[in-house]
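Note that this complex is displayed minus one protein chain, with the remaining chains in position.
So, chain A:
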Amino acid sequence: MVQERVMEKLAILADAAKYDVSCSSGQSTRKNKNKGLGDTGGGICHAFTEDGRCVSLLKILLTNHCIFDCAYCVSRKSNDIKRAAFTVQEVVDLTIGFYRRNYIEGLFLSSGIFDNADYTMERLVRIVKKLRLEENFNGYIHLKAIPGASEELLKEAGLYADRLSVNVEMPTEQSLKLLAPDKNHKDVIKPMQYLKNEIIGYQEEKKTNYKTPLFAPAGQSTQMVIGATKENDLEILGMANYFYEQMKMRRVYYSGYVPISHDNRLPAIGTPVPMIRENRLYQADWLIRYYGFNVNEIVGFDQPNLDLDIDPKLGWALRNLHQFPVDINTADLEMIQRIPGIGFLGAKKIVAARTFKKLQPDDLKKLGISYSRSKYFLAFSSPFYLQKDLTPLQIKNQILNLQNSKYKNNFSNQLALF
């Protein structure tokens, strides 16, 4: 490698890739065969950026040259920035060099659209093939599927990558038309649909023939930029739900828009990144995927946006006080998980511990459960005493007072905008 040039390219092409928030590297099953290099198992965050996000993959663009002009993207054609492109070999050397030093779990490779979709996709595929076949590399690889690429290339990509993703970017067609005139939802949905069918097909085949090769074993994911356009959380979570249910997505990522251009279609530079909102969306997403909540329990037509000042579970509980109080000594796991302040693990611990004795408030503290937060929702075979007849607003204020919100600063910042 010509060192100085590679150093510069890395700065440019990592910088351009960082707005893609996907980072996880778990949920794959590739094993190290024949004493090769690497495996994919744990999903380890090797480092954390100064903004606190996990770095587990070498996340770069193959190139930031692009024939399109999506307004929300730094790489867009009309943006006057330095352009660069890696060679196939450079990406391979970087990945292996970083992986061997235990800096990363693998590679996340995306790209601007260079020349045309297939030309770009073909290069991405060449890189994964080289890594797998020549370097015997079994680390994690997440490839971006370029919308418009041919099915043969997508198929090859699936055979060598662990995860594929096509970013929908905008939650609605309308916003996409506004900000990315060259794109439409159809171009994004089509490869998703294709990948979904292939993934299911390979999984089915694997059941009867263990020699069936892996095909994108970590599934596919997508990303939506939020706060760039005016969609509400109901629309966003509704779209996410569609992806989970219809496209069998493993993950939907929400990327709070970071203002990067002077474009009157978009929030001005200096507008704070909607971090709380992004966080609330992830919390809601989590409740839907793991806690058995229905989207409509969390947002609805009467209240299409998540509360910013409290988390969605507390929000739900306050709107549904009639379902409380819950007696943790008798209630089932499902319901205990729905109590604000008690998480997944906390609920499990409660159910385990109560087989030994009737739990008291003190026991909850010992189990590491935030009693001050959950007490409003707990009953009460004695000795839990009833927090008598507080209104939702009173409870909310008491909880807000005691949680010196970590987002307080951001929050007041944000309020000034509305």
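Everything that follows uses one rule, which is that contacts are C-beta pairs under 8 Å (C-beta built on N, C-alpha and C of every residue); 3 or more make two chains touch, one makes a residue touch a chain; residues count from 1.
Note that contacts and distances are computed from a predicted model.
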Hidden chain of the complex, named as in its UniProt record, picked from "TIGR03915 family putative DNA repair protein", "Ferredoxin-NADP reductase", "Carbohydrate ABC transporter membrane protein 1 (CUT1 family)" or "Cytochrome P450": "TIGR03915 family putative DNA repair protein"
Residue among A:L159, A:A353 or A:L400 touching the omitted chain: A:A353
Contact set of chain A toward the excluded chain (per top definition): 3, 6-7, 10-11, 14-15, 17-19, 32, 35-39, 42, 44-55, 58-59, 94, 97-98, 100-103, 136, 256, 258, 272-273, 275, 349, 352-353, 355-357, 359, 363, 366-367, 406
